[in-house]
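Incomplete set of chains, arranged as in the complex.
Going in written order, the chains are labelled A and B, and every chain counts its residues from 1.
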Amino acid sequence: MATGKPRRALASDNWAGVHPEVIAAIAAANVGHAPSYGEDPYTKSVVEKLRDALGADEVFLVFTGTGANVIGLESLARPHHAVICASTAHIHTSECGAAEKHIGCKLLPVPTANGKITPNGIADHLHHLGNEHHVQPSAVSISQATEYGTVYSPDEVQVIANFAHDHDMQLHMDGARLANAAASLGRPLREMARDVGVDVLTFGGTKNGAIAAEAVVYFDRKLAKDFHYRRMQSMQLASKMRFIAAQFDALLTDDLWLRSATHANRMAALLGEELAQIPGITLTQKVEANEVFAIFPREHVARLQEELWFQVWNEATTEVRLVASFDTTAEDITTFVRKVREFLTQ
Amino acid sequence: MATGKPRRALASDNWAGVHPEVIAAIAAANVGHAPSYGEDPYTKSVVEKLRDALGADEVFLVFTGTGANVIGLESLARPHHAVICASTAHIHTSECGAAEKHIGCKLLPVPTANGKITPNGIADHLHHLGNEHHVQPSAVSISQATEYGTVYSPDEVQVIANFAHDHDMQLHMDGARLANAAASLGRPLREMARDVGVDVLTFGGTKNGAIAAEAVVYFDRKLAKDFHYRRMQSMQLASKMRFIAAQFDALLTDDLWLRSATHANRMAALLGEELAQIPGITLTQKVEANEVFAIFPREHVARLQEELWFQVWNEATTEVRLVASFDTTAEDITTFVRKVREFLTQ
């Protein structure tokens, strides 16, 4: 099927394939029989490693980021509740209403220019507390790194956590790209969530080089109550869970997660630096993780997409999104930048 | 982690690992970048192969059998509808109420001694058609092979399909073990579902040697309308779908699915034959696929489970379930049978 030269792209971290160490770990776990549904030694061991790395009370493995977000949030919200999030949040814009359907609650978006929200924006949704005609905010959800490739500082997260807790809400973090954020800040994982007040975390493996491996992470055991029923009922319980476990095991071994994220961030930084110097290109966001957002001249977009595919984020402004992943090469960046220069200076 | 001698079991087809050809296919698909969410050439090619093999209009890949069952049934039922199924159906007994939660509908169980249902049993739930106080049956769901390891003949399925269609219902088949049923009947896949009136099929790969690969199969394009939104919303859309596709590709290559299922069935048949000759053991079901159900003397169960783990299906009667899989060896069977004889004749 895959003939000719392998395709290269800057389209998304899920256009990338799987890190070879991940596949090797899957093969290594493929020995004999093992209890299903997570009762196997592979899962137990990896869950323990994740708990240690994250400073977590409970960790559960699932298949998808949407699954992790929705089931995690279901611990924090019932149907009459609301979850406050950025207007750009993946849970709000890109999960086809999964939270609304599965939890039954409402999402209340906070306008944002850079993917990040602040207590002021959250506070705008707190005007009807106790009023039965209005859904009641019970959780705040932030993305780290954000969907705009920006990164909350630990202080910024802590301020949001404090504000949430002061207002009887809890804090969920969508960490589909937590590895990139941690690499960007140079902080260990436990300082990314546990130490700054996060209550429930989605820790993503897929965008970091796994096939399909995400973890729902609880920093308060009480919130995890009944999670295992909800995971099954929400169709996210892997029967052969050892092979999800193996993926995380590979990511945790010799800090593969960090090596990959650091590399992806570096490639994005390189790309951003180069593009910033090209007249006619405007970066729209700080490059803090593995994504670059920039406005490209409309007339060049289609031809550039033929070189290395990327996504037009905003059709109206031809703001584009360029994503580096664990397997992006310096040559990918150089080639792309050369083409951009070439087309724009014709 | 997995030290010492690999564990062997007769516990379930999901205690088994992954067929090496499946892992090889995953590795082979891990080349360069590819569009995400199923727009990649691997997925397109495999979906085409599945459509050919099954005679289907539309095929969609998902992670889990419960996911496939629920989203497939959601095409056939709205909240005020009901799905009629065997009292032993996986959707009714083992999916933690996923259908009720996600579809909002009711399941109406038909008592069964061997996992199979008939029009008579279905008809018992048709007394309140048109009465707004009662949920309205819109679908029948059968498992092939059944949860008791029995297999519907093509005629039996056709009779149920005709009955369903005559009563404005549609037919869903939970084919988590369809491969085993097809191998048992010696029929090609398209004769298992399409040719006998099935409307929506869950075609299982996981129990047949994959990591996590299931397909929702539509024999009427109209029913598949909006499936892709529902798959996303139900958290069953793989971002790196090429790696689910690769698993099915391996299963379809040189009929791996059939080789594996035939082997598993043969091992179960061997086990059934041997056990039937041991005084004190009573088989409770015909061995038609890859499962053996038998009543074991209570006092020997725990010690036998230490030899090769298996599940006690019915605590009251100590009916046990013994499952063979693609990797069950004749030695596994021989060893287990020898232990049974040894313990029972002590």
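Basically, a residue touches a chain if its C-beta (ideal position, glycine included) is under 8 Å from a C-beta of that chain, and two chains touch if they have at least 3 such contacts.
As the structure is a computational prediction, the values presented were derived from the model and not from experiment.
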*Could you tell me how many identical protein chains the full complex contains, when just 2 are shown?*
4
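Methods note: only the chains that are shown with their structure count from here on.
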_Whole-Å gap separating chain A and chain B, where each centre is the average of the chain's CA atoms_ = 33
*In the complex, chain B residues that touch chain A*: 1-2, 5-9, 11-12, 14-18, 20, 23, 26-37, 41-42, 45, 63-67, 70, 95-98, 101-102, 206-207, 211-212, 229, 232-240, 242-243, 249, 309, 327
